[in-house]
Structure formats: structure tokens, C-alpha cells
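A short write-up of the structure that comes next.
The complex is shown incomplete by one protein chain, all other protein chains being positioned as in the whole.
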Amino acid sequence: MMSDLIGTIMERSAARRWLAAAMALLVAVFAFGSPSLAQVSDAELTQRIDALAPGSYADRAGAVGALVASGDPRVVGVLQVLAEGDLLVVEETGKVVYVERSGKDFALTDPLTGESLGSVPRGDVEKVRVNNSLRRTLRTAIGQLTLLSEDRGTRLAAAQSILRDADPANLQLLDESLAAEIDPAIKRTMELARAVITLKSGSDVEQIRSAAETVAHSGSRDAASILSAAMGTVPDELRADIQASIDGLARDRAVWDALQNVWFGVSLGSVLLLAAIGLAITFGVMGVINMAHGEMVMLGAYTTFAVQETIRQNAPGLFDYSLAIALPLAFLLTALVGVAIERGVIRWLYGRALETLLATWGLSLILQQTVRSIFGPTNRQVGNPSWMSGSFEFYGLAITWSRLWIVVFALAVFVALLLVLNRTALGLQMRAVTQNRRMASAMGIRTPLVDAMTFGLGSGIAGLAGVALSQIDNVSPNLGQGYIIDSFMVVVFGGVGNLWGTLVGAMTLGIANKFLEPYAGAVLGKILILVLIILFIQRRPRGLFALKGRAVE
Amino acid sequence: MTDKTGTMLYLDGVSVAFDGFRAINKLSLIVQPAEMLAIIGPNGAGKTTMMDIITGKTRPDDGEVLFDGRTDLTKLDEAAIANLGIGRKFQKPTVFESQTVWNNLEMALRKPRGIFRTLFYTPSAEDIARIEEILDIVRLSGRKDELAANLSHGQKQWLEIGMLLAQDPKLLLVDEPVAGMTDSETVETAKLLKNIALTRSVVVVEHDMSFVRDLGSRVTCLAEGSVLAEGTLDQVSANPLVIERYLGR
Partner (left out) sequence: MISQALFRALDRKAIWLVGILVALAILVPAANLLIPVGQPGHVPTYVVTLFGKYLSYAMLALALDLVWGYCGILSLGHGAFFALGGYAMGMYLMRQIGDRGVYANPELPDFMVFLNWQELPWYWQGFDNFWFACLMVVLVPGLLAFVFGFLAFRSRVTGVYLSIITQAMTFALLLAFFRNDMGFGGNNGLTDFKEILGVPVQAATTRGALFAATALALALSVLVCSGIVNSKLGKVMIAARDAESRTRFLGYRVEYVKLFAFTVSAVIAGIAGALYVPQVGIINPGEFDPANSIEVVIWTAVGGRGTIVGPIIGAILVHMGKSYFTSALPELWLFALGALFVLVTLFLPKGIVGLLGQYRAARARPERSGNQRDAGVDPQPEPAE
């Protein structure tokens, strides 16, 4: 019983310590370069930390003040460890340290630098004692360093951390900082934190009621669980209202979950669209299936990798532009490879679609093995530029930047392609050849040139898709294989000769996949989709948007 | 309209459109048993589409298509229609090029078409005699073991007519049978078709007016998917509408 309790406490304090470290890191990241903070040398800072140990509680409070005055973000972690009562001092030297149990001894680390300071027997260290008044001082000090920090990110992180803890002891500090806060997002978080604390420990019914309302309208994803947790402690007369709020939130949640699924579906659909649209063009215009299409995607991804490597070595400052540089290069490279394939192999096989399929499969094996020989068989690391990393919440939706940009990019490629097909001479010729090759040829359209250009265009778009996919998928020689069957399904489903068919096909399959996943699981969902398409093709053997009439035969 | 019973082929108000383009527009047509009908008309008049509809390749949007006065052809597929006794020769000669002349005829020969009946089929003396007779008629006896691909264009046309004969249909649809034939072959073909028409109904689509004159049959002129004029060749070619369509504008 006793040991259990100690164990729990130990665990909790370990978790807090970790949290404190994480927070300190955050603060460190955001606070760098804030010019208004007084710069204090590490040696001076170490001295001030060591000053925490000797003397009375009042002396310690003074030492805390001196540390806060330094404004160094690393101090936050030290203060938090001190508040937990986990800061120790080596009796002999008076050096303040963090300790980690290591066998019979304690392993010591420097609180400021994290340097290892060797280990000492247990008896040689002593706790730096804290009492309640010192704890309050510490909390205020930490709050000043974080909640009142000048850096927006630090404040937001601090507010979020307080919201997570929902510790009533933070209430006063929260009120103070709330009064000073001007950023609306942080203010909302702080108000929510305040409401959660009130809900948990408040005594006044009206206050609790308004707190519950604040929580219910906060739009936070955890609102329902916060309210449910509070159900046990709130006064009886509020229960019905809160329950109603929880139900309402659950309904909203269901809607948002569905929307979230739609978003995931759209996101997957964009990926499919990018991978399939080039395939749809070449299949539509030339009637050939390019089994090496997936490898074009793969080449695009490796182009991105190569560009990033070059930038890393030569001009690290350009990293955020790496994708912008990779896009034209990937397009050019894959378009050239595409034209080479068309001129070298495919044009000898016209009218023999099945043979083309086999020959391009052979090319895909060769391309895969070439890349494997050059770059190795393992996954290569392609980084996200800063503007593509992270995520944000849009009402109840969690949206990652990389996915959002890929959706935008896919739609941009789609629109660009639509313009090429409908507004350029090449587009006109491509459409003519799609509808009636012999007639187009009779009218003086140079169909071999159109074929080569079409194949180049289709492959180039695959290369663009590869740049986009490098941001969300592993870049390996097998990258293309993972997309090729799905792309075929999009083309079969959407029909050829019409880009809108590809768009509708990709989005439908993407969304259907994501809606089936929760019920059937990812794999079974995929199997179901394949079966549904096989059945669908019974009804419409040429896809959703098929050409009709004599020319088709 | 006219009585349907007793007709071999009966089309009434047939229309079909491809993506908004009306290939056949309220077409009505009758062919009697043992009658030959020649169909002429400019390109795009809907002649081939009409054949597609009769043979089940294309479904009409609207209208009635009856065979033998009672069988609704719009409900059947190509194979069923062929087995009813409608044979078709294509505009572009379509024979099975990678197989011998003999095998082409053997496949066409009127026999049960089921999978297992076909699998275990062995030609009887009667079948062999019939194939030899047809080879004689289409003058391919000397080339019966050659691949159809090695035949000349005119010979392919004749092989296809031979395949039609082997099918023993009640109604023959013949699309441009003399394209690519020499004059003497054309005359022979006309004789052959007239001979066939003694016992069966024949619909011939042809551009070659001297050939149509040789056939000496009733003529229907199609334009823009419907009937423009009907009658003897002389009547039709004197029709001012037809003259305008062919020569005018």
C-alpha cells in the first residue's frame, strides 16, 4: 500500500520533471534573441543557482529573485525542479545539481548545461529544502518567466501547460497574466484554463455555471471530456445543464469527425489525383498504360532528395526554397525520361496496348534497380521546409500544413493542366487525338509529336507528384509501386479522355477509403474499395466519364 | 404504318444519338422475305449505324426493330441476333486473318454455337461437302489452306460473303461488298447476291451506282439518319431532294 503510493508519486514527479525540461526547451527555443533580456554569463548564472542552497528560506527567495532577473529561459527548468523538491546540493562543494539514481550512487548533472558531473554516494548530497511560501514565490517566478514572457510562443506554451495541469494554485497567477494578455488566442487559452480550474475547484454556483459555459463554447477538442470529468464534483443543480452541453458537444464532435474524415479523404484524394492525372492523360491520348508511371513519381521524389542534399551541403539558407527548386527540375527530368521512353520503346508498339504495358513494366524494373544502385535500397530522408511542417487547428479540424499544401498543389496542377488542354495548341491537338486518332492525323496533326509531348507531359506531372509525395511518404525505390495500383483504379473509375473524371474519381476513392477505414480497418477498407471498383466496372466498363460513339471502338 | 406480320425486317421510328449527335433520326424501313434492298446515301447518312442497330451492336434510344415480324431485336445481343438468322458483312472486310480460309468457313458454318458442342465438334461429311461447295461459289477452292491474311482485298470480300453463306441466314446485311474489286469481280458479286436474294432477304449498302444498277432492286436513299427517297434507282436518282443532297450545296 505504502510502496504503491510512493511509486505513484515517483512516477508523477518524473513526469513533471520531463514536462519541465520540455517546457524549458520550448522557452529556450522561443526566447533566443529577445534583446530586452539581460544577458548573464553562464558562470554568473551557475553562481546564482548555487546560491539557492545555503541560508534561510528568505535567502532562497532572494536567490530566486536574482535568477529571475537574469531572464535566462533555462532557469525555468531549475525553478520547477526546485518547486518539486527534487533539487539537490553536494554537501562538500555546495554545488547545486540534478541527480539520477545509478545503482547505489547518485549520478550528478549540471542543472544549467546538463553536463555530467560524475557520481557520488547517496549520503554526500542533500535536498534543497522548500516550504509553502517559497513554493508560491517559485510559482510566481516561473509564471513571470513564461506567462509574462515577451515571446508569444512562450506565453502560449505556458498557458497550454497550465490548461493541461488545471492546478488551482495557478489561479491567481493566471488572473494576473490574463489582465496583461493582449493576444486573443492566448487569452482564449488562459480563459479556458481559468474556467477548467473553476469547474474543478470553484465553490460559487454561478461562477461554475459560467465556467462550464466557457468550456462548452471554447471549441476545444477536450471540452466534452473536461465537462464529463467535472460532472462528479459540480453542484447538483448544474448537472442537467452540463449534461446537455456534453450531448451537444458530442453531436458537434460527430459532425466534426465526419468533416475531419472528409478532409483526410480529400487529402488522400489529392495524392491520388497527383499520381493518377498524368497516367490518365497518357492513357486517354495514346491508349497505353504506362506501368513505369509510378517510377516517374519515384524519380521526382529522388530529385527532391538530391536538391535538398545539394542545398544542405552548399547553401543551407536556401532549405526553405528546396521544393520550389525541385519542382521544375523534377518536371524536366521526368519529362525527358518520359519522352525518351516514348521515342525509344512505346512508339514501336502502337496499337499493341498489352505489349506496351509489358514493356513499360520492364522499364519500371530497370528504373527501380537503377535508383537502388545509385541511392541504395533504404529510405532516404527528405525534410519538410518550415512552412510545411507542423499543424494547426481549424475549429475542430486538425490540419497539417504538409497535407494542406499538397491539396492546394494538386488542385493547382489540375487547373494548370485544364488550361493546357483547353487553351493551348498542344491541348487542342491532344484532345483531337484522344477523340479520333486517324481523323486528327488526316487533318495534319503530327500525331507522333503529340504522342511524345503527351507522354512527356504525363511523366512530368508524375515528377511533380513525386516532389509532393516526398513530403509525406518514405522516399525509397519502391515509392512508385505503392501508388500505381491506386492510380489505375482512379483512371478506371473516372474514365479516360476527361480530366474531371480523374478529379471526381480520385476524390471519391480518397473519401470512400477514409470513411471505410474506421469501420473496416485500413486494409479491409482498401480491399472493399477494390472489390467495389471491380463491381463498378460491370456497370460502366469505361468509367464514369466515358466517351461514346463510333470513335471509341 | 404497314402491317408488321410477314415482314423480314421492320424498323419504325428508330432514333439514336451519340453525345447529342443524332446519327439515326426516326428511321423507318421494311424489308420483305426474299427481297433485295439497296441502300445508298452520302457519308454520315447513318448506314453503318443502322446496321449496328439491327445486329445489336448499338442500342437505339427510341423506336421499334422487329425481325421476322415478331422478334424484338433491341432486346437481344449480337450473338443471339446472329443465331436468329441475321448475317452481316462489314464495310472493311473482316475475316479471321490468322486462320485458314477453311477454318474461317468452318467457324461460320451453321452449327450449334454452345461451348461444349463447339469444343467436341467434328465435321461430318455433309459439313465438309457444304464448305467445299461454298469455296467453289466464292472461288477460293485453290486457297482453302492458306491464311486469310494472305488473300487479296477482293478475295477477303468474297471469303466474307462465303462466311455469310455458311451461316445460312434469313437476312443478309452487306456493307459495301464490292469496294476494292475489279469490274469483272463486281459483276460476279452482283450475280451472286441476286442469286442469294431468290431465297433470302438481302440489304446491300453500296456507293457504286453501276453495281446498284446491276442489282436491279428497290433502292432507299438515306440522309442525316432518315429516309430521303425510295423506289427504283431511276426514280430515286431523279428525285430532286436526292440530287440536291448529292450534287447541290
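All chains are identified by letter, namely A and B, in their written order; residue positions are counted from 1 within each chain.
By definition in this document, a contact is a pair of C-beta atoms (placed from the backbone, for glycine too) under 8 Å apart; a residue touches a chain by one contact, two chains touch by 3 or more.
No experiment lies behind these values; they were computed from the predicted model shown.
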Touching residue (missing chain; options A:231, A:365 or A:416): A:365
Sole residue of A:58, A:353 or A:416 that reaches the chain not shown, by the stated touch rule: A:353
Which of B:34, B:107 or B:227 contacts the chain that the document leaves out: B:107
Residue numbers in chain A that touch the chain omitted from display: 283, 287-289, 345, 348-349, 352-359, 361-366, 368-370, 372-373, 481, 485, 488-489, 492, 523-524, 526-527, 530-531, 533-535, 537-539, 541-542, 553
Residue numbers in chain B that touch the chain omitted from display: 55, 57, 77-79, 82-83, 87-88, 90, 92, 94-99, 103, 106-108, 113, 115, 118-122, 139-143, 146, 150-155, 163, 167, 179-182
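The rule is short, and it goes like this: only the chains that are shown with their structure count from here on.
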Centre-to-centre distance between chain B and chain A (centres being mean Cα positions), rounded to whole Å: 67
